[in-house]
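With one protein chain withheld, the remaining protein chains of the complex are depicted in position.
Lettered A and B in written order, each chain numbered from 1.
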Amino acid sequence: MASSTRVTFPNKLLPYLLLAPQLAITAIFFYWPASQAIYQSVLREDPFGLSTQFVGLDNFRRVISDPNYVNSLQVTVIFSVATALIAMALALLLAVMADKVIRGKGIYRTLLIWPYAVAPAIAGMLWLFLFNPSMGTLAYLVRSAGYNWDPLLNGDQAMVLVVSAAAWKQISYNFLFFVAGLQSIPKSLIEAAAIDGAGETKRFWTIIFPLLAPTTFFLLVVNTVYAFFDTFGIIHAVTGGGPGKATETLVYKVYNDGFVNLILGDSAAQSVILMIIVIGLTAIQFRYVERKVHYG
Amino acid sequence: MTYRGTRLSLALGIMLASSTSSFALTEISWWHAMTGANNEVVETLSKEFNESQSDYKVVPVFKGTYPETLNAGIAAFRAKQAPDIMQVFDAGTGVMMGAQGAIKPVADILSMGGTKFDKSLYLPGIVSYYSKPDGTMLSFPYNSSSPILYYNKDIFKKAGLDENNPPKTWPEVWEAAKKIKTSGAANCGFTSTWLTWIHTENFAAWNDLSFGSNENGIAGTDVELKINSPIFVKHFQELADLAKDGTFRYGGRTSEAKQLFISGECGIFTESSGGLGDVIKSGMNYGTGQLPYEPEAKGAPQNTIPGGASLWVFAGKSDEQYKGVAAFFNFLSKTEIQARLHQVSGYLPVTLAAYEETKKSGFYDKNPAREIPIKQMMGKAPTENSKGVRLVNLPQVRDIENEEYENMLAGKQTAQQALDNAVKRGNAAIKQAIGQ
């Protein structure tokens, strides 16, 4: 890693002072509440906190043995992978195309970054407005074309709908980063490869794609986090986790069990499991992916 | 830029000034979940109450959807920052009732304010839903409604059905729906909002069937669900069969199906009486009728049960605040206010006087649909099956029912399987919730 040879300043106290504001905020608003969640995960409690009972790992046992939990784990994996892949692949395609054209570059870029500014809660609403079988115009058109579009009952269609909405919201962001990444690749490298006779596709996979690795890595982290957590507003607005439990992701289940159904112990146990999963994922991403990434 | 800045800071200044000038009043916070036009009603009521006297000031605050409001209230209670009044939806009633020590019965508060709580002044079907078995009213019914039948007269005409004679029983509904579909008068014959509240909880009460043991949970928290008994299975299998060719269309877990009716996609519709406003606004040619019943059920039609929400008061507030709450509830109970609420927003009146008043004014002659839910609820004295459903975790049980119904309507299981699963999962969830 590049950091091991980095030149640094010798200073004992300063770095701690520099870190202090962020650490203070993180400790008060993040670690303290998170530790409370851990504490809550070993308790059985009524919603109002009027009676509390220590139950050890009972909540965890129940959560893990619940088939619905396994189901939401699967849903989360499918949803996150699909969302991240679609959002990144489409963004990369558009970025490569935008890099290629000579005229209208700025206009294209401007028109492609709109959805980035839309709140997930609003994005969910917009998609619902378009595709809800009850009132959506596009849903109406699809149905009149003879296709049985009914995400309210068809779990796969519901998944398609939430993935589309979630990916749609993220394309702009990824697009900008890929555009930036592409612009920073030295043209001379590509030209050299072209002189060597490498075709366009080959040039892309052997030169451009590897050089985009830092961007891709960063986006992978961001998109995974996004798909895991920030899509809550979308799922909440579009499917509410249904039909059945077809679009109930882990975070949605935490919310639903804790916030709607008020099963605090189970919900807290799920949060803790989620924290562990996420920390693990982050560690893997960081260790394995970053190692392969070039930092100029 | 500067202009806008000044205006904004001016607005800020005015706000600060107005908030300091009100220090002599006792503030009563009211958390609610009312959106759209109903939010306006909340604001107007508070304003009128505040202007009507000078001791108390009700401050309404929107806290999101019903579950979000309930949760915000619970979180606030745990943090010792509970509001004075909180609006809780029907399904949250069991949760609040289970919270002994966190809430203060409305009957007590009214007597603290100097008025004796007199049960006979209130509409029995509504008050019994929000009362303890011994009749003590625990929360103040704010917005109540009950499910009724709507139909599209134009579609009825096109399908060759009698537009002045809505179907009265479920078999009649199915027949009419099939006729609408096969005649091509509309793409779908029948749709409904809230399969849980209308087709399960109200289906049980209206047909005098048991929803669960222990008087549906009113006599005790330990409940075993009974919704897989034969008549339920028959009803849901009929729905599932009609769903196959689109004669019945599913619109979603809550009120989303309203859109299917308003857009003319479906000809017949069961929905809360509170949905009337939207139907009227759409400008369609509609008719209404009583909620259909199942002729095979012996006691049908019995009475329907209310939905909507009531106002709960938290414990641990000062006497002064409780007096303010009592004054506000008395204000809300006034006949003129109740009559207006009922006529404008479409909620059921809470007091009998408001109902009589409205009747006298000839309002129902012009708006027969407004009287249907009241008649449905007042027809017969409630039986142990029809006082309401009270589970400590009713929202969760509804979720479970919805999931099983959706899998059934998608053709993944039969009605028998769906209801058996719902009972099995529901019972387990209830056991866990009451700590067994």
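Descriptive notes on the structure:
Basically, a residue touches a chain if its C-beta (ideal position, glycine included) is under 8 Å from a C-beta of that chain, and two chains touch if they have at least 3 such contacts.
Note that in this section contacts and distances are computed from a predicted model.
A chain of this complex does not appear here, and its UniProt-recorded name among "Aspartyl/glutamyl-tRNA(Asn/Gln) amidotransferase subunit C", "Heme exporter protein C", "Na+/H+ antiporter subunit C" or "sn-glycerol-3-phosphate transport system permease protein UgpE" is "sn-glycerol-3-phosphate transport system permease protein UgpE". Shown chains touched by the hidden chain across the complete assembly: A, B. The residue touching the chain not shown here, chosen from A:Pro120, A:Pro151 or A:Gly241, is A:Pro120. The residue touching the chain not shown here, chosen from A:Ile25, A:Leu57, A:Val77 or A:Ile284, is A:Ile25. Within the full complex, the residue among B:Ser272, B:Thr288 or B:Asn421 touching the omitted chain is B:Ser272.
If you put the missing chain back, the residues of chain B touching it would be 7-8, 11, 15, 29, 31, 34-40, 43-44, 59-66, 68, 72, 75-76, 78-81, 83, 143, 145, 254-255, 259, 262-264, 272, 274-275, 277-278, 281-283, 308, 345-347. The set of chain A residues touching the chain not shown comprises 2-3, 5-12, 14-16, 18-19, 21-23, 25-26, 28-34, 36-37, 40, 90, 93-94, 97-98, 100-102, 104, 108-123, 125-127, 129-130, 135-137, 139-141, 168, 171-172, 176-177, 179-181, 183-184, 187, 190-191, 194, 200, 214-215, 218, 221-222, 225, 228-230, 232-233, 251, 254-255, 258-259, 264, 270-271, 274-275, 278-279, 282, 286, 295-296.
Assume only the chains that are shown with their structure count from here on.
Computed centre separation for the pair chain A/chain B is 37 angstrom, with centres defined by C-alpha atoms. Within the complex, the chain B residues that touch chain A are 67-68, 71, 74, 77-78, 95, 98-102, 250-253, 256-260, 263, 265, 393, 395-396, 399, 402-404, 406-407, 409-410, 412, 432-433, 435.
Every residue of chain A that touches chain B in the complex is listed here, in rising order: 44, 46-50, 62, 132-135, 150, 152-155, 240, 242-245, 256, 259-263.
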